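Missing here: one protein chain of the complex. Every other protein chain is in place.
Right after this comes chain A.
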Amino acid sequence: MQFPAKMIHSLFLVNSSGDIFLEKHWKSVVSRSVCDYFFEAQERASEPENVPPVIPTPHHYLISVLRHRIYFVAVIQSEVPPLFVIEFLHRVVDTFQDYFGVCTEAAIKDNVVVVYELLEEMLDNGFPLATESNILKELIKPPTILRTVVNTITGSTNVGEQLPTGQLSVVPWRRTGVKYTNNEAYFDVVEEIDAIIDKSGSTITAEIQGVIDACVKLTGMPDLTLSFMNPRLLDDVSFHPCVRFKRWEAERILSFIPPDGNFRLLSYHVSCQNLVAIPVYVKHNITFREGSSQGRFELTLGPKQTMGKGLEAVLISSQLPRGVLNTNLNPSQGTYNFDPVTKLLSWDVGKINPQKLPSLKGSMSLQAGASKPDENPTINIQFKIQQSALSGLKVNRLDMYGEKYKPFKGIKYMTKAGKFQVRT
């Protein structure tokens, strides 16, 4: 028995109301009725994100990802590593986002020809061909408003005129012949803190994950090295393929020929499992009394171990128990909102002033006669701390070899809350 046609056979894009709004086949056409199995699974799932990423059907397998409320459903005919497909689909979404700024149904429909051209280049016979954004941009120019206007008038094209060379290069992630009048290289060190804080305020788990995102606009073929003051902080790292692994192993230096434009140079995990400084604390008192139709709600936020930097863009959200009918709360600053249907409470706090701590106090009205809810809501916190990387990671220096000009260099640090939850 034969199982030809491995890898990705077809792709369907499904919107949140269950309409297929785009299909692409790399081999013979698979009827869109195959998606019925997907819709069945979608119906069974309580939440959109609970649709299983892999669904077996009698003749095919459906592997899907959900991004921006669009399901990208790939049709597979035989054995293939599921992550292979999932990773590829995410790469497709990233590419769309890169090209159109957003990845929405409207954007895809408006640019359907570019989308088709991209998909054509990204997969050959269902096997990934060109997935590097630098190469794709050489093949297919991203639409801009100006170009769209010009194209409609002159009938010229989105397709690159000259033949792409990137694919042939041994540095496939960088296009050749890059030229800038202002040569700049910017690096953003962004750290996210994931934490679970328990009722009493002690940390159950906390870890820092960081990324270094780069925006490099340099002429020619620059060869960069980036070194850290304290590279030992980095416990587990994953690199953009441009980073020379051996040099990192030997010297803890990032040495690379950068792609042109925006890219993620490095993701890392910080090796201080138990010593993560938690930058914010929450005092809470959320109580429901048996037999009473009222509940108390009190929340106070304060900064903690922020190394003198302010907490900004603080946003609190919490899923209140189903028994809560409405809330009557008073924020000392910012605005709060409670959706009685989804029971989602959100409080946009803004900046925290250490002299005057923000609080949200008041009462909740509960369903009359119903017993008190068992569960206590979890509080999710988002915040930002500018100009500081929580782990203390510091870039030492950035050097450029291979080109003669002096580039402009910049490094920015930021800390954000990742999945930061306080259990009450």
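We adopt the following convention: a residue touches a chain if its C-beta (ideal position, glycine included) is under 8 Å from a C-beta of that chain, and two chains touch if they have at least 3 such contacts; residues count from 1.
Simple rule for what comes next: contacts and distances are computed from a predicted model.
J.: Missing chain's UniProt protein name, "Regulator of G protein signaling 6", "Large ribosomal subunit protein mL40", "Latexin isoform X1" or "AP-3 complex subunit beta"?
T.: Missing chain, per its UniProt entry: "AP-3 complex subunit beta".
J.: For a quick check of understanding: of A:T95, A:S255 or A:T415, which residue touches the chain that isn't displayed?
T.: Of all options in A:T95, A:S255 or A:T415, contact with the hidden chain holds for A:S255.
J.: For the chain that's not shown, point to the residue among A:S17, A:S46 or A:T342 touching it.
T.: In the full complex, the listed residue that touches the missing chain is A:S46.
J.: Just to verify: which one of A:D188, A:D223 or A:E298 makes contact with the chain not shown?
T.: Going through A:D188, A:D223 or A:E298 one by one, A:D223 is the residue touching the chain not shown.
J.: Which one touches the absent chain: A:V54, A:V102 or A:M307?
T.: A:V54
J.: I need the residue numbers on chain A that touch the omitted chain, in ascending order.
T.: Contact residues on chain A toward the absent chain are 1-7, 20-25, 27-29, 32, 46-47, 49-50, 52-54, 56, 61, 64-67, 76-84, 86-88, 90, 112-113, 115-117, 120, 124-125, 127-129, 131, 154-155, 157-161, 163-165, 167-172, 176, 196, 198, 204-205, 207, 209, 221, 223, 235-241, 244-247, 249-250, 255, 257, 264, 267, 269, 273, 319, 321-322, 371, 373-376, 378, 380, 401-403, 419, 421, 423.
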